[in-house]
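Selected chains only, in their assembly positions.
Letters are used for the chains, namely A, B and C, taken in the order the chains are written, and counting of residues starts over at 1 for each.
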């Protein structure tokens, strides 16, 4: 039986691709590098859009990356049910690409903020959270400049009503995110985006905990090996 | 060749934290009489004459602004 | 279309640019030997200008004048410091050189750390630009040091930032500090480099002259080491990275306005000398360079930093065996009408220059295309020994490159201790300062010190820096040293720390510089690593002041002599002079960085009371009554005088050996070194870091409780060991000839000091964490 293949996209300016790939491997899958300029998903079973500053985050975080050739494939794949995880800049890219509702704007404190935060799992049914239970708490790093989740009021209530808020900051959103939202999912539950970094919480030596690992394990369950 | 300006502003319902920071700083530099500051982006484009308004609007709405959170205006000079 | 009519032009402040270009060629220089030249405005002295004429046998062209003036500047030529810096080389023994693959004179020093790995590191100043434009100045400071590290063939793996500001409540500090911090974060975060440590120090002497020193560490396989030289006739010179613009050419714009002969006219006299950084381009450049190195496509490489192409071309040519021809018409520009002098002097950021064999040019270009990096062949290595630069078909530079890059002026500046001032400072000791005596006074003093600007939590700063990126950061602020894993399969890694208590240096520059070295060394040892090499950033006032030169020469000697005792070579560094407000110099600030190696980062010693409740708390090293230059004297009494603490580098070495050996065996559960604020502050920080209190008695530490708490004797470290290992460790310390006192044990939610009373962790945390946010605003909502 061959391992599940999880693609990790690199854009110019992507930073956390090495960590995302490491997390994928630690979870027991094969990490497949994907290049922004290739319109080719190389047959992967799932995709991680990692963090960083794609294209310097110039114009708007994630805006330019969302137009890359690989993203057209990701959008098509997501429509077919391909599990897609966006972390930090990846979350911003998925919002800009229209795969997830809302947008991420400048932190309320207006500075870059690097902190360990506690998240609560609000939906353990998505492709990326089925290894958690609702109400689980994760200690993981948040590090972003434009991490404040915002959406139109009716979008927010729709998200609340349909249980699509996957992660919330337990102790209040340090960046001022609406409704304390740290991560959301699409209607089908295969696309998830979150601002904090589960890939930096997979080894207690270099991160605050190993609480992030279950995201990468979750996706193994949903994918036929 | 024509010069086109696109101004992009946060939608009223999105909290404009940058504008608010400027508002708070007004007192510090001793300026009074300014009751509100909102901050957005200003783009100056050089476009060839064949580019029509529709193209400019598409450019503004799909690249320069994010319609989920921003409004924009396009002005030919 | 909706929208407001664009400017019905009311008030404008738009810079106009000139578009005339004159070519001052070698031929025209020969034809007009007596044309007056603005060499003085470019910072050249009469005799320096005369020497240039003598070297060339004619007057220099504008472009040559621009090159010589910038390359012979203090910043590039080290003309005032050279004679002193030689001492570093003279005192480096063969034994110290054993692990050194590249040393002073290269872009950055390189040391071998075993298993085929090497590490390169360097600290550099960007003080003046950061005062003018804090965000961009600091950002481009990070960018510059990172390119130095890349130029050695290494992958940059971490950054750090020793910073100095005026008083925390000075109005300008509120302008400068937030801008500098966000500039460092903005650039470093975007590059994906974890920030693993630094310093934030407030002192009135930096009010008009903050210090922004930036440190970068890089890792490489020893076979990937690249040095900057251009050899091999016919090899191509490729400029790659960002385009070249008018940024940072402030000084040279004198030439344009002189040539146009019109001060009020459209010349470029008013151009700002600031550079704007583009970290995204630099991030891409890093990946591009690494791919080029690994593909073996690079013969020689040089970053473009201060002095831009002037520096890169002359240094590459000077270090190589042949000559070089460069055609400026090939340089991709982002401004119109740039003169040859401007192109050569531009300090546009994010550029590198490579020497590539002709058959590899296509492959080189393909890698650059993959990374969307602009790359252009701008010249080639030639026979002979001249650097020839052409522009618009004319030869504008024709010089022996060594005379530009390596044979600049050397000054023997007068060196004189200002005896009156220095003796008065020494005579004004801290002995008569009123001291807290009762337990409640002592308790209040501990809290006050925990909240002092120089001792309070730096989280307001470090929370703006990414420390997780790349997943190899094992320890970052707040820890004594940053610890970074280099090899995932073996766990091999490095530790790095920078330090300098400039008050000690002011009291005695020789001893003070050694104390800085000792502290950085100890911080590295406290993390469990073995100190290996040293870099420094020597920030001083004007070299034209004999007393400043005395401070400088003493500091250099102190560091060099200290390194000889510790066995750690100085592998590189940076000198920054003219740090002064008016005629008042900053405190002499030789920041020392120490790098150590740790075979297995899982064996690092965690910071603070990180073990379990009930661990024994031990103080290593002797405590004497040493309060001259202490943080207590400064914070409570605004006092600076007396003698700095004594320094004993043999003892530091024994202490370091003890920590490394015990650490590698897992005998220690936590550690923290003692420095500013003494034992009191170390206990507070250790407790807060571990989220665990302790019960201690200070009886065995010093003659009185105040001295035990606030003295800043060097050579001390707080460690914790499991209770059942305490006796063994005490014996081990004794055998290592390191004094040790058992203070008590960890546990509880308060720091219980028998002679003082209880300090709850919550109360301590509020004091320690409150100071910076209260002044600079909360980072989060």
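By our rule, a contact is a pair of C-beta atoms (placed from the backbone, for glycine too) under 8 Å apart; a residue touches a chain by one contact, two chains touch by 3 or more.
Note that the structure is a prediction, hence the values are computed from the model and not measured.
Chemist: For a test of your reading: one copy of every chain kind is shown, so what is the whole-complex stoichiometry in these labels?
Modeler: Taking all copies into account, the full complex has the composition A x1, B x2, C x1.
Throughout what follows, only the chains that are shown with their structure count from here on.
Chemist: What whole-Å value do you get for the distance between chain B and chain C if each is reduced to the mean of its CA atoms?
Modeler: Between these chains, centre-to-centre, one finds 39 Å.
Chemist: Can you compute the centre-to-centre distance for chain A and chain B, using the mean CA position of each chain? Integer Å is fine.
Modeler: The answer is 29 Å.
Chemist: Based only on mean CA positions, could you tell me how far chain A sits from chain C in angstrom?
Modeler: Once rounded, the distance between the two centres reads 35 Å.
Chemist: Return the residues of chain C touching two or more other chains; collapse runs of consecutive numbers into ranges.
Modeler: Chain C, residues with two or more chain partners: not present.
Chemist: List the residues on chain C that touch chain A in their complex, please.
Modeler: My answer: residues 182, 185-186, 189-192, 278-281, 283-284, 371-372, 462-474, 485, 601-602, 777-781.
Chemist: What does chain B use to touch chain A in their complex?
Modeler: That would be residues 10, 13-15, 17-18, 21, 63-64, 66, 68-69 of chain B.
Chemist: Over in the complex, which chain A residues touch chain C? Could you list them?
Modeler: Counting only chain A, the residues touching chain C are 12-13, 15-16, 18-19, 22, 52-53, 55-58, 107-109, 111-115, 141, 143, 145, 172-176, 197, 199-200, 203, 205-207.
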